[in-house]
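Every protein chain except one is present and positioned as in the full complex.
Letters A, B and C name the chains as they come in the text, with residue numbers starting at 1 for each one.
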Amino acid sequence: MSTSRLEAFSDGVLAVIITIMVLELHIPEEHTWSALTHHVGVGFVTYLLSFVYVGIYWSNHHHMFQLVEHADGAVLWANLHLLFWLSLFPFTTAWLDESKVAEAPTVLYGINLLAAAVAYFTLQLVIFRTAGGQRLREALGGDWKGKLSPVLYLLGIGLAFVEPWLGLVPFVVVALIWLVPDRRVERYLASQP
Amino acid sequence: MSTSRLEAFSDGVLAVIITIMVLELHIPEEHTWSALTHHVGVGFVTYLLSFVYVGIYWSNHHHMFQLVEHADGAVLWANLHLLFWLSLFPFTTAWLDESKVAEAPTVLYGINLLAAAVAYFTLQLVIFRTAGGQRLREALGGDWKGKLSPVLYLLGIGLAFVEPWLGLVPFVVVALIWLVPDRRVERYLASQP
Amino acid sequence: MSTSRLEAFSDGVLAVIITIMVLELHIPEEHTWSALTHHVGVGFVTYLLSFVYVGIYWSNHHHMFQLVEHADGAVLWANLHLLFWLSLFPFTTAWLDESKVAEAPTVLYGINLLAAAVAYFTLQLVIFRTAGGQRLREALGGDWKGKLSPVLYLLGIGLAFVEPWLGLVPFVVVALIWLVPDRRVERYLASQP
Partner (left out) sequence: MSTSRLEAFSDGVLAVIITIMVLELHIPEEHTWSALTHHVGVGFVTYLLSFVYVGIYWSNHHHMFQLVEHADGAVLWANLHLLFWLSLFPFTTAWLDESKVAEAPTVLYGINLLAAAVAYFTLQLVIFRTAGGQRLREALGGDWKGKLSPVLYLLGIGLAFVEPWLGLVPFVVVALIWLVPDRRVERYLASQP
């Protein structure tokens, strides 16, 4: 079956996730700059971080499905599994923000990042087994980013037990690594006759 | 008329439903693991259950419309009728969660599941009557899953009057039955010349 | 310019409108049937009415753009003008519901319905003037439904000043009139060589 509706549905879910997170940014009761920075400063940073993560997942999903032409039931459910973990970002981001980066919320945020990464990896594996999955495997190559990310999430989770703010550092580093435009799929497509 | 816009609109509605349910997961006031499990434990389970149900409806809808090429006004409205009952999931899930699985909310959740199943069944019947509906009828075959589900919903509703948590068991069983990838439409399409 | 993205954007906006209205259905604090009917009974009816109205607009919009192939800037803005009034439905429905159908909220709801109808009518006029608008004009014919609806909205607004519940009657009647599948566009398309 064609992947066009799977892509459209995923686009819809990711579009809603990335946008409703802003509903968790509560406006300050006072109308001053100090109220804004005091009440919304942390929220702005965590919102930006989660926005970038959802953007990364959308961008990677978009690249991945450039190489996938047919999806069976297993791919549909592996994709829904990924969307499930991504759909929890508004919740875990809100708790992280509202707690002003306390220990448990930071660890939970890291677990959410880790679960989404595992779900993405699982989706790749499921696609590898479909007809045409070979193309994705070739395009991804060694996939060092995909392998390094979970290690950094675990590092962040560990650091969060020491000092929550420190735990955010590896999460930001992973985001920066993926922000560098990833040309693997583009190069692969260009190299094909 | 082509079904492409009906599919796009349904994808949009289902994407919003599946995502805004997370807004009903309220973050705990304290920033500890015990607050999380105490206040969000039930909510996480009911969210997961409803997420899986919306995912099943999307997946089945997607398969169904692989076989439907034209939609008239009756199909549009039978589809909107289905979307109406699905759109109540965020409400009935929130009440189920907030009540920590009390009797009335569990029964209401079962009624919502039952109404959505009846609406889906009605949509199938309406499509059967259109030109090309014969293909869907052939692909679905005996449709034992579609016939068993309402029976299990009724069982769950009955059990909920005895012990609400017990009532959830048949609802989970139905979800598991449908989670097994359904290859009827794929097989039918593959069998066609 | 092609209308495909205008249709996709409108589908997205209508999908969000029809779905977020459910967020205005607040769950009752008690977990009993009497609390449900007391607190959510009116809300369910008004939600259903607004859901049907958004469904009607989507269905009519869908039929209309079957006949429109190109859109210029004026069509884009006439369409956004329609979406603006429709986007207020969650607000006016919530006030109607929360007031348990008091006078001012019922009148405001009627004004919203009227404004949306005028915006839809304006969109039709703007399309009539484009190249290809002649097809839509021919398909719509006398358009007695489109002409009767505003009269009934005005009647409902008038009645709401006497007795708010009575004012809802014409609003329900208009919805029922449009619910009858409208085959004008289908017939027109079938009649074309």
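Methods note: a contact is a pair of C-beta atoms (placed from the backbone, for glycine too) under 8 Å apart; a residue touches a chain by one contact, two chains touch by 3 or more.
All of these numbers come straight from a predicted model, not from anything done at the bench.
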{"item": "Residue among C:Val13, C:Ile27, C:Ala119 or C:Leu136 touching the omitted chain", "value": "C:Val13"}
{"item": "Absent-chain contact - pick from C:Ala35, C:Leu76 or C:Val172", "value": "C:Leu76"}
{"item": "Residues of chain C in contact with the chain not shown", "value": "1, 5-6, 8-9, 12-13, 15-17, 20, 23, 72-74, 76-77, 80, 83-84, 87-88, 90-91, 94-95, 98-99, 102-105, 108"}
{"item": "Positions on chain A where the hidden chain makes contact", "value": "7-8, 11-12, 14-16, 18-20, 22-23, 25, 27-28, 31-33, 36, 48, 51, 55, 58-59, 62-63, 66, 179, 181-183, 185-186, 189"}
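We take it that only the chains that are shown with their structure count from here on.
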{"item": "Centre-of-Cα separation between chain B and chain A, whole angstrom", "value": "26"}
{"item": "Residues of chain C engaged with two or more neighbouring chains", "value": "12, 15-16"}
